[in-house]
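Missing here is one protein chain; the remaining ones are kept as they sit in the complex.
Labels for the chains are A, B and C, by order of writing; each one numbers its residues from 1.
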Amino acid sequence: MYGSTFGNILKISTWGESHGAGLGVVVDGCPAGLPLSEEDVQRYLNRRKPGQSRYATPRREEDAAEILSGVFEGKTTGTPISMMIRNKDQRSRDYSEIAGYYRPGHADYNYDQKYGFRDYRGGGRSSGRETIGRVAAGAIASKILEQLGITLSTYTLSIGPVAIDKGQFDETAIWENPFYMPDKAAALKAEEYLKTCMKDHNSSGGMIECIIKNVPGGLGEPAFEKLDANLGKAIFSIGAVKAVEIGDGLQAAEATGLTNNDPYACDTKGSVRKLSNHAGGITGGISDGCNTDIILRAAIKPTPSIAAPQQTVNRDGENIEITIKGRHDPVIVPRAVVVVESMAALVIADALLGSMTSRMDKIIKFFR
Amino acid sequence: MYGSTFGNILKISTWGESHGAGLGVVVDGCPAGLPLSEEDVQRYLNRRKPGQSRYATPRREEDAAEILSGVFEGKTTGTPISMMIRNKDQRSRDYSEIAGYYRPGHADYNYDQKYGFRDYRGGGRSSGRETIGRVAAGAIASKILEQLGITLSTYTLSIGPVAIDKGQFDETAIWENPFYMPDKAAALKAEEYLKTCMKDHNSSGGMIECIIKNVPGGLGEPAFEKLDANLGKAIFSIGAVKAVEIGDGLQAAEATGLTNNDPYACDTKGSVRKLSNHAGGITGGISDGCNTDIILRAAIKPTPSIAAPQQTVNRDGENIEITIKGRHDPVIVPRAVVVVESMAALVIADALLGSMTSRMDKIIKFFR
Amino acid sequence: MYGSTFGNILKISTWGESHGAGLGVVVDGCPAGLPLSEEDVQRYLNRRKPGQSRYATPRREEDAAEILSGVFEGKTTGTPISMMIRNKDQRSRDYSEIAGYYRPGHADYNYDQKYGFRDYRGGGRSSGRETIGRVAAGAIASKILEQLGITLSTYTLSIGPVAIDKGQFDETAIWENPFYMPDKAAALKAEEYLKTCMKDHNSSGGMIECIIKNVPGGLGEPAFEKLDANLGKAIFSIGAVKAVEIGDGLQAAEATGLTNNDPYACDTKGSVRKLSNHAGGITGGISDGCNTDIILRAAIKPTPSIAAPQQTVNRDGENIEITIKGRHDPVIVPRAVVVVESMAALVIADALLGSMTSRMDKIIKFFR
Partner (left out) sequence: MYGSTFGNILKISTWGESHGAGLGVVVDGCPAGLPLSEEDVQRYLNRRKPGQSRYATPRREEDAAEILSGVFEGKTTGTPISMMIRNKDQRSRDYSEIAGYYRPGHADYNYDQKYGFRDYRGGGRSSGRETIGRVAAGAIASKILEQLGITLSTYTLSIGPVAIDKGQFDETAIWENPFYMPDKAAALKAEEYLKTCMKDHNSSGGMIECIIKNVPGGLGEPAFEKLDANLGKAIFSIGAVKAVEIGDGLQAAEATGLTNNDPYACDTKGSVRKLSNHAGGITGGISDGCNTDIILRAAIKPTPSIAAPQQTVNRDGENIEITIKGRHDPVIVPRAVVVVESMAALVIADALLGSMTSRMDKIIKFFR
């Protein structure tokens, strides 16, 4: 069955393998008239590009996006936007050895179970490079949202045990350290922690948070197409995610109704506000549309590719010990930040378009 | 846009409101030849039926399922299975007052934002009664899985601060306390905690865990139709869920590669096993298919309907204080257990059917 | 795989068998605020009700629709609308004999091939009664279109060799003869023809035409979601349809560019008109939105249930001769008229809703 297609109205289809000719995406259902350039896409792609710090794989890829269709004279035409990123630095030799065994924490065994064989070069489709198409599409979704004043802010909340101090939250700091942490002091501590991990041939997990501002009310549909349900699917579809939280998340399980309910109040101008935001901007699966931001968090597992020796089996059913060579991120959290943002943007844009058909009176007005 | 339709191959459409004529579901895509009776469905529905303990709403509903189509001589025919549950105890008077204001923690305001008005009787479509259709469909999905030896075990992990002791895990205990907790001592403590909540006109959240055994390898698709992505969507689509974890979940963010990777080993018969299960039975979005169970957890927020006074606004934009009357669960976690199980069963059954087209050699063999 | 679900944004799921408890439909995605009553639905259902003339099966069914959800105080709420029609006159005895053999022209053999067995009572799901859910949903789609001034007119174009004279087209005549023919003289000839068919234990096919007026421009999407492609699917999904034509249809194959192209002209007010309508109101899969009506035709095969002896085989693989007993329509064309109209209305309404997201400027204006 298909697996690489996502979205209800704004539909994307990603393709590509780590060491194939390239990767890309077709974005189908983007409204016409949106200003779009390759630079818009590139800005997003650059945030996940490898080789930008010593805490990311040194693989050298420009990850330059080419827009192949759907844009005419600087604007989207309403027809599918195809984007491609050629692979350049495909050192297949590095990976040939892994053809015969199953790397712990990777999908090698699972792909073999499912398909009978696999493109073993760099993990093939299960590689993190698969997210390139998502980010290229996410750049477009962000542009749609931007037209309506909706903005996303995404950053690293923690790396291993090193968490930011929310009291020291500094939006500008995000762009000033290699981890996209909104807290300089925490970023320095994270750096120390990662140095230890690298020395130990080990790797680290971490948390990412995404805040979405100015989302209109009424996005998301009852029952299964709830806004949080689709955010949940979108974020869990990122390879390394093991938990997703909306609003207070796990803490809600320990809370009581009195502390967890968000009371409403009217300000002097008569507009409705919430006095707290435990719900994370979504109630009943539908965006609040008052003063509350949408808040979500993702827990990212440690990079499975580590240089320390590991126990595993080979395709012949023998117990072996392996040491993974090659170029790997000691932590993928920083590069996953823009992937989380991209997926969130796609879900919000899709729900936004979907919400336009909710009310007969607005439909009549639209067509008048 | 539609919102009450779920699934790729086994597709369900739920319908119904808390105080309308009834609720139900159409299950489209169920294979022919599955033995199915109304008793099969009822057994599942009874697990979420109200009025079964003093820790659940005393609303009196038999929640009796009628199968209207798709079953002939005790077996499914391959055509849509329509099931209906009539509402009996519709005390609309209890709810008339809430038409004019927005209850904190409920979707009242959000539905008004989206649709311009709402069926305010008992929350209408946003009521927990919406899950009846899911559970009826979940009973069918479970039956499909049962035919293949796949089983689900779902239970309450915690209520508020009272968590089970995993060392004392007792499968049979689940059925012997009103909270579906696999630990008698914890259930007693939870009872005490809830008594306090009720005395304080307050409510409690909690955690649910679901374990799925004997899932074949190869279920789930790369990229967006990952098994965990669809489980994430399914569980987040349950109204009160604020966080979902797979395997180690949030803890993965603090782990290192060395501790988080699950090493492989071959046993003496040559079959592959994992020596740990931090991943929760899914890697790269695809089921492991070796000895690992699929493990997921859901954080449930406290029941928003509490009898204590709360601050809110009315439709005229005035700040008011309200006290919610009527019959409410002090905790919805126990009744949500079977809802989580139903959604998980639907996702696994759907992925199972979807996985049949993964390999050309098996397709050729199938049609020979 | 699912089969009874239709539509992209306005999604319907029909269910039910000829001789089961009943039939129905869930309509998911209907905008909120549409006035809707059971009478609205019943008016549509009455047009396909059996037993209304001697040229239709005498099966006695009231086909009374019950709306079970999604409507509150006379208006749709935006949540799924579930409708049910109970079967009353289920003379299962009439049909028991057919369990053992395959009726020519029916799907008996095909269902056995697909599912291994079948609900043989009256054809089960493959019965024409399956269309009840479509018509109930079509009534809702028509109501949506009516709000925007879009109207459908559907009628019988021919019964067997008896065609209407387009020069004598009389809209009011449609409602004054049992065949829904817009030509009284042709209706009388059709009556004579059908009397002969019935005397010969034979049946007749015929043609239906549907004209849709005031469709805004821009409905339908490039490539696969073309308006005509979805109309084609919708009409071909009606059991007895063997051909579908849009505009000039088959004649286009014999035409030349000079005769087939529809020239444009501006009237004195500057609005664009087409000087002919060979295309049938759709070009490039998108509605014209000028003065042209959408025009489609469906060829309906003769009722397969005939009382004359026929050659066939039984489930034991023996050649036998059968004579089908029971109550059958000598022609199903008149009762299929409202089914064609319903499917067309569903497609147009779905495309209408889908077209709202085509342009960024209109989206921005919508949310302002």
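One rule holds for everything that comes next: a residue touches a chain if its C-beta (ideal position, glycine included) is under 8 Å from a C-beta of that chain, and two chains touch if they have at least 3 such contacts.
Everything numeric in this text was worked out from a predicted model, so none of it was measured.
S.K.: In the whole complex, not just what's shown, which of C:Lys242, C:Lys325 or C:Lys365 touches the removed chain?
M.R.: C:Lys242
S.K.: Touching the hidden chain in the complete assembly: which of C:Asp40, C:Glu191 or C:Asp228 does that?
M.R.: C:Asp228
S.K.: Tell me which of C:Thr5, C:Ser18 or C:Thr76 is the one touching the absent chain.
M.R.: C:Thr5
S.K.: For the chain left out of this view, which of A:Arg125, A:Lys189 or A:Arg297 touches it?
M.R.: Checking each option in A:Arg125, A:Lys189 or A:Arg297, the one touching the absent chain turns out to be A:Arg125.
S.K.: Determine which one of A:Gly33, A:Gly206 or A:Pro330 touches the chain that has been left out.
M.R.: Selected residue, touching the omitted chain: A:Gly33.
S.K.: Which residues does chain C use to touch the chain missing from this display?
M.R.: Residue positions of chain C that touch the missing chain: 1-6, 8-9, 14, 102, 104-107, 109-111, 113-116, 125-126, 130, 158, 160-161, 197, 200, 202-207, 217-218, 220-226, 228-237, 239, 241-258, 260-266, 270-272, 275, 278-280, 283-290, 299-306, 308, 310-313, 317-319, 354-355, 357-359, 361.
S.K.: Hey, which chain B residues sit against the chain that's not shown?
M.R.: So the residues of chain B touching the missing chain come out as 9, 29, 31-34, 76, 78-79, 144, 147-148, 216, 222, 352-354, 356-364, 366-367.
S.K.: Tell me which stretches of chain A touch the chain missing from the display.
M.R.: Spelled out for chain A, the touching residues are 1-5, 7, 9-11, 13-17, 20-24, 26, 28-29, 32-33, 66-70, 72, 75, 77-82, 84, 114-119, 124-125, 353.
Simple rule for what comes next: only the chains that are shown with their structure count from here on.
S.K.: Through what angle, between 0 and 180°, must chain B be rotated so its C-alpha atoms fit those of chain C, rounded to a multiple of 5?
M.R.: Best-fit rotation on C-alpha atoms: 180 degrees.
S.K.: Please tell me the distance, in whole Å, between the geometric centres of chain A and chain B computed from their C-alpha atoms.
M.R.: That gives a centre separation of 25 Å.
S.K.: Mind checking the centre-to-centre distance between chain B and chain C? Centres are C-alpha means, answer in whole Å.
M.R.: Roughly 38 Å separates the two chain centres.
S.K.: Find the geometric centre of each of chain A and chain C from their Cα atoms only, then give the gap between the two centres in Å, rounded to an integer.
M.R.: The separation of the two C-alpha centroids amounts to 44 Å.
S.K.: Pull out every residue in chain C that's touching 2 or more other chains.
M.R.: 9, 29, 32-33, 78-79, 353
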